[in-house]
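The other protein chains are all here in position, but one chain of the complex has been omitted.
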Amino acid sequence: MQDLLKDYPSVVEIPVAWGEMDAFQHVNNVVYIRYFETGRVAYFEELNLMGYMEKTGIGPILGSISCRYKAPVTYPDTVSVGVKIAKIESDRLIVHHRVVSHKLQRVAAEGEGVVVIFDYRHNKKAAVPEEIKHRIQEMEGARQA
Amino acid sequence: MQDLLKDYPSVVEIPVAWGEMDAFQHVNNVVYIRYFETGRVAYFEELNLMGYMEKTGIGPILGSISCRYKAPVTYPDTVSVGVKIAKIESDRLIVHHRVVSHKLQRVAAEGEGVVVIFDYRHNKKAAVPEEIKHRIQEMEGARQA
Amino acid sequence: MQDLLKDYPSVVEIPVAWGEMDAFQHVNNVVYIRYFETGRVAYFEELNLMGYMEKTGIGPILGSISCRYKAPVTYPDTVSVGVKIAKIESDRLIVHHRVVSHKLQRVAAEGEGVVVIFDYRHNKKAAVPEEIKHRIQEMEGARQA
Partner (left out) sequence: MQDLLKDYPSVVEIPVAWGEMDAFQHVNNVVYIRYFETGRVAYFEELNLMGYMEKTGIGPILGSISCRYKAPVTYPDTVSVGVKIAKIESDRLIVHHRVVSHKLQRVAAEGEGVVVIFDYRHNKKAAVPEEIKHRIQEMEGARQA
């Protein structure tokens, strides 16, 4: 399972909630998007992106998300959610998410998000701050060391 | 069905979401608490409690909630959520919620919440503002007219 | 607003729940995926796809979903969720979803899902049943009449 997440510098573990299974008896499709978000926010915490936002008014906004469902997850299980930033563009980050089931020992879902950098004070897109860019490069580089 | 909600001055309709059924094939117990909240907030909108809060820093905080489950709801269905304020105490409101299933034509759940009035600026409980008290009396009285 | 949904043969209305806004004070990104699902299931009801599944064991499974966020929705509001089936492939349906905010009078989100037709009894993909294909063509054709 380690192998499935070795390219992901940030990984969080989430226990599957019984109540998040739907009438088809497996975790509802919507819940994976929540798993993605939880993983993504944990990565942003490591970048101190939320702290940066409070100081400057410049922060993330989700532009789009996609998810490919690979294997149904059922309770009881725990998932590991890996997140990596695959690309830094001028005003946005391309973020990869991967959900791995501990019980199945395989990828349950994966998907890509586009996170736009937004200047909430001036209400327009902003460049990815240099400070954040460097932290991302450290995070992503660390993984390859 | 009208009869089941005739004592409730505020009623909202919510379509049941298929994805909110759980592995037991009926709406998950947690969702009823969301129905209660949605009904309660609609009542508070009619009191302009949120507007009052923005102006004064004095607003509602949920102290406790209870729910008795009476009949399982299944998709497809629509529920009507009735809310009434059963009692105004010095620093709190006693709120009754009732969820009625259109398909079953009966009460699916009901419960009581205690909403404490809180002064967010001074971080302590506050008296129920006179202005709000009068609006509640109008709402609750209107129903009896 | 009618214009924004004129290509969508199935449209459902959903009131926005206050409690589904997140700490950024607008409806959380995950909730739009639930809106998509609710709209999609309503379309499937019109196809009697769930009834077909009970009879034959052949039913839908979500292969992937995507969502582009266009405008943030806030409480109070109501959204209309339009769904159309843009393409019928041998063993899958390409489904378009569009969420329109009544308050903003514009598209809040849209996205595409791939729904695979699955034979749950034999645990493998199946062809889109002719019966279902005809109903889809009726639904989609009706819109153009």
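Labels for the chains are A, B and C, by order of writing; each one numbers its residues from 1.
The criterion applied here is as follows: a contact is a pair of C-beta atoms (placed from the backbone, for glycine too) under 8 Å apart; a residue touches a chain by one contact, two chains touch by 3 or more.
Nothing here was measured: the structure is a model prediction, and the numbers come from that model.
Enquirer: Where does the absent chain touch, in terms of which shown chains it meets?
Expert: In the entire complex, chains touched by the missing one are A, B, C.
Enquirer: Identify the residue among C:30, C:62 or C:83 that touches the chain left out of the display.
Expert: Selected residue, touching the omitted chain: C:30.
Enquirer: Touching the hidden chain in the full complex, which residues of chain C are there? Just list them.
Expert: That gives, for chain C, the contact residues 18-19, 21-23, 25, 28-30, 75.
Enquirer: What residues on chain A make contact with the chain left out of this view?
Expert: Contact residues on chain A toward the absent chain are 12-15, 17-19, 34, 37-38, 41-42, 45, 75-76.
Enquirer: What is the set of chain B residues that contact the non-displayed chain in the whole complex?
Expert: Residues 28-30, 33-34, 37, 61-69 of chain B touch the chain absent from view.
Keep this in mind: only the chains that are shown with their structure count from here on.
Enquirer: Computing the C-alpha centre of each chain, which chain sits at the greatest distance from chain C?
Expert: That would be chain B.
Enquirer: Name the chain with the Cα centroid closest to the overall protein Cα centroid.
Expert: C
Enquirer: Just how far, in Å, is the C-alpha centre of chain C from the one of chain B?
Expert: Roughly 30 Å, centre to centre.
Enquirer: What whole-Å value do you get for the distance between chain A and chain B if each is reduced to the mean of its CA atoms?
Expert: Here chain A and chain B have centroids separated by 35 Å.
Enquirer: As a quick test, compute the distance in whole Å between the mean CA positions of chain A and chain C.
Expert: 24
Enquirer: Where in chain A do residues touch two or more of the other chains?
Expert: 28-30
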